[in-house]
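These notes concern the structure reproduced below.
Only one protein chain is missing from this complex, and each of the others stays in its spot.
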Amino acid sequence: MTFVKRYLIPRLVQYVLVIWLGITFVFLIPRVTPNDPVMRMIDQMQARGSTLEPGTMDEIIRDLTEMYGLEGSWLDQYWAFWGRLLRGDFGVSFFQFPTRVNKLIFTAMPWTLGLLLTTTAITWTLGNIIGGLAGYYSRKGWSRVLDAVAMIVRPLPYYIFAFMLLLIFAYVVRWFPITGGAPLGAIPTFTWPFIKSVIWHSTLPAVSLMVLGGAVTFQTMKLLVQNINAENFVQYAKLGGVKEGRIVGKYIIRNALLPQITGLALGLGQIFSGALITEIVYGYPGLGMLLYRAIVNGDYNLIMGIVIFSIFGITTAILLVDLTYPLFDPRVRYT
Amino acid sequence: MRILKDLFRDYRFFVSLSVLVIIVVMAILSNFSPYDPTLWNVVPRDTKPSAEHWLGTDSNGQDIFWQATFAVRNSLIISLIASLVSRAIAIMVGMIAGYKGGTTDRVLMFAGDSLLVIPIFLIMVMLAMMVREFMNLVVLGLMLSFFGWAWDARLIRSIILSLRERDFTKTALLSGTGTVKLVLKEYIPFATPLIFSTLINNIAWAIGLEMTLAILGLVNLNIPTLGTMLNWALFYQSILLGRWWWILTPVVLSLCLFVALYWMSVSISEYLDPRTRIQRVGAQ
Amino acid sequence: MNETILRTEGLKTFYILDVFGTQKIVKAVNDVNLNIRTNEVYGIAGESGCGKTTLLKALAAAIEPPLRLVDGYIFYYVDGKAVDVATLSPEAKRKLRLDYIAYVPQGSMSALNPVIKLKETYQDFISSHVSGKTKEETIQLAEQHITELGLPPKILDSYPHQLSGGMRQRVTIALAALLKPSIIIADEPTTALDVVVQRGVVQLLMDIQKRLKNTIILVTHDMGVQANIADRVGIMYAGKIVEESTTEKIYGVPQHPYTKFLIDSLPQFGDKSTRQSVPGSPPSLIDLPSGCAFHPRCPHAMGICTEQTPDLITLDTDHKVACWLVGGEHGKTA
Partner (left out) sequence: MEKLLEVKNLTKVFTMGSILSRVRLTAADDVSFYIKPGEIFTLAGESGCGKTTTAKIILGFEEPTSGTIIHEGKDRAETKGKKVWQEEGIQAIFQDPFGTFNPLRVVDRYFFETVQNFKLAATKREAIDVIDETLRLVGLSYEEFAGKYPSEFSGGQLQRVSIARALLTKPNLLIADEPVSMVDASLRMSIVNLFKRLKEEGNLGVLYITHDLATAYYVSERIAIMFRGNIVEIGPVEKVLMEPKHPYSQLLRESIPEADPTKRWSKRIVLAETEEEEYMRVGCKFAGRCPHVMNICKEQAPKDIDVDGVLVKCYLYNGTSATPRQ
């Protein structure tokens, strides 16, 4: 029971509070900044000479007014805002009128989700295995070489790294497509040619996410293993003549993975942002690309939808990772 | 002096310091630029690197080398504002949370943790959109600093928490030392190395975010920064048109900057952290 | 008289450190000759920083960089045959551990893997040495062993953090005795424990020795603990053994001025007469005084003490001292 009280409930409370804080933030941004988003958007629309029927214009204004809140006190607006969110209603998109924001997000989401889940899983697993071995055999030559590579890759921001890969492999040597998630006009089906082309298109974005994320995982794991290797319980097992394989697996790796789980949870938000940026570079049709188009078109509704949706998604993912932690650390389970 | 001598034994420190010195010199050179960076068509457009224009010229009619000096300068200004202000916030929050404890601590740490958990990049995109017209170096720097303090505040807090329990805290109190003096004289020295190495990391973070926001067109594109230079180069399709000198300048500069900053921070923190330092010299 | 089970010959193990370009040599064990026998408790005593923990590492054949075997030999007497430890392969060394020579760590706090149950630790240790046993059989063996030593078998189902410090220390001692090793070496096993718990730990160690009739090498700075369980005691100072004898003689008729100081500085119940500390401070092992390393603190220091290092000479059976004051002619002719 103490586990539930000491670990589970505080985590859940924190989860709810963080979502509340994040969304309140989103609610406040348009209200405390000196711009009136609705009027600005109308101006923008008119400047472009959009030919919208008066009815739709009204609908947009009503939508925007409700989302950004111009009627009633802030408190009323706040309640209305939450009311819409809880109904899962993000309103309509402006640049792809009258598609609902929900629909746009749900079309883009599988792409991002697929890219993110595969790359994160592969990165984390490979990074930890290679980093773990490199840490244990830190005096070997290959370990030093990998370390040097990580020292160069690690500091690069997502944008620059993705851009460089694109330059080299799509412009210079032309091994991979420049843009997109699938050939233009292809209809999504579960056929081998389509899946193959999806994999083909997502290779570069995936590689750039994996190399950057992998460098971080590799470096931290290597350092962790080096430190744990010097811990008393490892030295003690060695003096007790425990076989090397068992020491590496059960004593070193197992303990080194604990901070890596926490690290994964903390890094998820960054990985997600990085994925969005990478998508933009490669024109990959996920949430990142959607965000980019929303920014270019000044589509507030869509941006807000993406932001709120991401806050939910990321905090939930972090919560899930955090909840697996006690499975690996008995000190949290039994206190 | 001994410290510098020891640091120079690490080739990474030497390389990164040299690169950073060159970049800072470049930023200083901007004061001697023959061209006004805000004007267009001050030189012939789209010429290849030559003796007259070392790095060529761009489609806006600017000399790329001199434009780059402004870009480096402005990127450094933004990142310095961001990192210094966020460090100030981090130190304040970390110290107060660590020393006061209790509810103050819980509230401050919750705020910090939320910033770590929420995808702040997206929030920043929203915010940047709302204040796009007012965007200048200072506003951008402050905006970045508002989002960049959480992790370091947490680190500083944990240092203070452990120091608060150490006996020398009691010795200082028994010597009649007051709280403010205690924190400044007894605790800050322990946090200084950490503050310094995170400062460097934070500079790199701020430059990177500025670039990302600039590429999305969310900053003032008339102010030359590494990010806006890249934005313009992409806007004029410099890759497709084969103007490699234009696109490569900001890319190579930022690459050097990121690697140099990272190496410097690793080198310094390894020097300061006895555990890794010992691994390097191979002592027990 | 008992047979030799472990012997060192002119053993020198130094830490060779490279601290930012300057080489530093820590002479932690400097010319040590030990002859440890079967069925005895051999105590090694000395101040902190005298090299006793390093000596123990060398005896456990755990010399790893930056610690180096500079000179001398360590012999194990496995089945009566002398084995030069330095020539053993890593796998051969691994097999001797726990089976022939077992180790009890200093702070049991961090000596056990925090994320696995104790029975898994037991299983790891057993199955690395005994083949052909199922998991159930090894756990059964562990349970039986724990019960024999008077510890509650339910602790096998616990994680290290669930036990008290004293219980953890007793678990590591029990683990060391598991395969009935010929030698158990214990590094400050009672330090940082409360006196009552300390007594329980010593009690367990003695029970094991009585049962197995094996050798225990006990390193501790606590002269009280040494007096309580050691059969012979070696006094270590600045990397050397300066006096070695039976416990009765060490405490009854100490010969080396340092030993005398050590024993005289301990307060006794029922005696409030003034006692003095050993004057001065222990020397740094990086920068040792010339001659006898104790001479700067010694009230009887003579000219020769600052120039030449005294040998460890035998006074009478089982009493050896390294001091120019004793041994008469032997000293002066050198």
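Which chain is which? They are A, B and C, in the order written, and residues in each are numbered from 1.
Quick note on the criterion: a contact is a pair of C-beta atoms (placed from the backbone, for glycine too) under 8 Å apart; a residue touches a chain by one contact, two chains touch by 3 or more.
From a predicted model like this one, the values you see are computed outputs, not experimental measurements.
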{"item": "Residue of C:Leu11, C:Val202, C:Cys292 or C:Cys323 in touch with the missing chain, whole complex considered", "value": "C:Val202"}
{"item": "Omitted-chain contact residue, chosen from C:Asn2, C:Ser281 or C:Thr314", "value": "C:Ser281"}
{"item": "Touch with the omitted chain, as defined above, among C:Thr4, C:Asn39, C:Ser110 or C:Thr247", "value": "C:Thr247"}
{"item": "Touching residues (missing chain, whole complex) on subunit C", "value": "47-48, 152, 164, 166-167, 194-200, 202-203, 221-229, 247-248, 251-252, 261-263, 265-270, 272, 274-278, 281-282"}
{"item": "Interface with the undisplayed chain - residues on subunit B", "value": "166-168, 170-177, 185-186, 189-190"}
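In the analysis below, only the chains that are shown with their structure count from here on.
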{"item": "Leading chain pair when contacts are tallied as C-beta pairs", "value": "A-B"}
{"item": "Where subunit A and subunit C are represented by their mean Cα positions, the distance between them in whole Å", "value": "55"}
{"item": "Inter-chain centre distance, subunit A versus subunit B - centres from mean C-alpha coordinates, in Å", "value": "23"}
{"item": "Subunit B: positions in contact with at least two other chains", "value": "none"}
{"item": "Shared-contact residues (touching 2 or more other chains) in subunit A", "value": "none"}
{"item": "Of subunit C, residues touching subunit A in the complex", "value": "60, 62, 94-99, 102-103, 105, 107, 110-117, 120, 124-125, 128-129, 159, 161-162, 172, 175"}
{"item": "Complex contact set, residues of subunit A against subunit C", "value": "231-233, 235-243, 246, 250-251, 254-255, 258, 328-331, 334"}
{"item": "Sites on subunit B touched by subunit A in the complex", "value": "12, 110-111, 113-114, 116-123, 125-127, 129-131, 133-134, 204, 208, 211-212, 215-218, 239, 251, 254-255, 258-259, 261-263, 266, 275-276, 279"}
